[in-house]
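Can you keep this structure in mind? I'll have questions shortly.
Here the complex is missing one protein chain, while the rest keep their positions.
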Amino acid sequence: MINLLFFGRLGDLAKDAPTCIASSGLDPTPLTIRQLMMAEHPELAEALSEPQVLVSVNKMVVKWDQPLFNGDELAFLPPVTGG
Amino acid sequence: MINLLFFGRLGDLAKDAPTCIASSGLDPTPLTIRQLMMAEHPELAEALSEPQVLVSVNKMVVKWDQPLFNGDELAFLPPVTGG
Amino acid sequence: MIVSDLVCVQSDDFSLADEYQRLSNINSRVGAVVTFCGLVRDFESSAGESESTKVVNYLTLQHYPGMTENLLEDIVTQAKARWDLVAVTVIHRIGTLAPNDQIVFVGVASEHRKEAFDAAQFLMDYLKTKATFWKKLTAEGKEQWLDAKLSDTDAVVKWNKDSHDQC
Partner (left out) sequence: MIVSDLVCVQSDDFSLADEYQRLSNINSRVGAVVTFCGLVRDFESSAGESESTKVVNYLTLQHYPGMTENLLEDIVTQAKARWDLVAVTVIHRIGTLAPNDQIVFVGVASEHRKEAFDAAQFLMDYLKTKATFWKKLTAEGKEQWLDAKLSDTDAVVKWNKDSHDQC
């Protein structure tokens, strides 16, 4: 399984989205997982596609085509607003 | 009378120098007063001649040829080292 | 990050006096301590809405536990590589904050003032744009996630530029 985290405004849109997803089968990447969301969570998938959204795997920012493995923690990060 | 103040290292050299000087007679300026010191306080006069030394009259920095008047407070200011 | 540095994400408030005490007493090399405290203001101009201002009820700060601490420690390490610093503290609060509450503390102790000023400003600029915090504003009864500010992004670009060509 790959664990999914959604922060900031993405968290509000992801209330009904899965918190994990099977890692078998499709050679998963952040991009393919985003595409998978399109069918059942189109509003979320659209928000994830905004160019400022970053993805991290196991708390490190990665590219959207980073291969994912069983047990990975994938997080979707809208632009940060700390301080 | 013109009151004289010497700060920092100049104060140490001015221990025996006058604390005031008659304003009558010589159209006094900081420069003429410094020149007057030359005879009796040559070490002090030399220190006052260093290019970094500034003069103030009544707590405002002025040029060395500023005319002085009775009651003025003339101060000799070596480079400041606050903070 | 070495033992003299401190990075903390917490819901509790912090005390400037305590943090200053720690920084100024670390060792006798310290000649300069610069501190920055960020406070919640009671209005927030939203650039998208023609600079209208709203009365803030409260801010809710969310973060990504673990990742945030890593990023803050990384920023501190970068600052210490760039300037000769004695000690650094970064504290960021999370949870619900009201107007006038303290949000963020950055403190830098160094021998000379320029290093402390530059490093504190660098830490704040990076923290604003890199650390995984998100702010939700509740104002006039409505909730809204805040957008990143362009001026904050520009502030970081400046530091990257500085490291290439000093002007």
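Going in written order, the chains are labelled A, B and C, and every chain counts its residues from 1.
Rule of thumb we're sticking to: a residue touches a chain if its C-beta (ideal position, glycine included) is under 8 Å from a C-beta of that chain, and two chains touch if they have at least 3 such contacts.
No experiment lies behind these values; they were computed from the predicted model shown.
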Left-out chain, listing which of the shown chains it touches: B, C
Among B:5, B:31 or B:62, residue touching the chain not depicted: B:5
Contact set of subunit B toward the excluded chain (per top definition): 5, 7-9, 11-12, 52, 56, 59, 75, 77-83
Contact set of subunit C toward the excluded chain (per top definition): 15-17, 20, 24-25, 28-43, 99-100, 111, 113-114, 116-117, 120-121, 124, 151, 155, 167
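By our rule, only the chains that are shown with their structure count from here on.
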Rotation in the CA alignment of subunit A with subunit B, degrees, nearest 5: 180
Most distant chain from subunit C by Cα centroid: B
Subunit A and subunit B: spacing of chain centres that average the CA atoms, whole Å: 75
Residues of subunit B touching at least two other chains: none
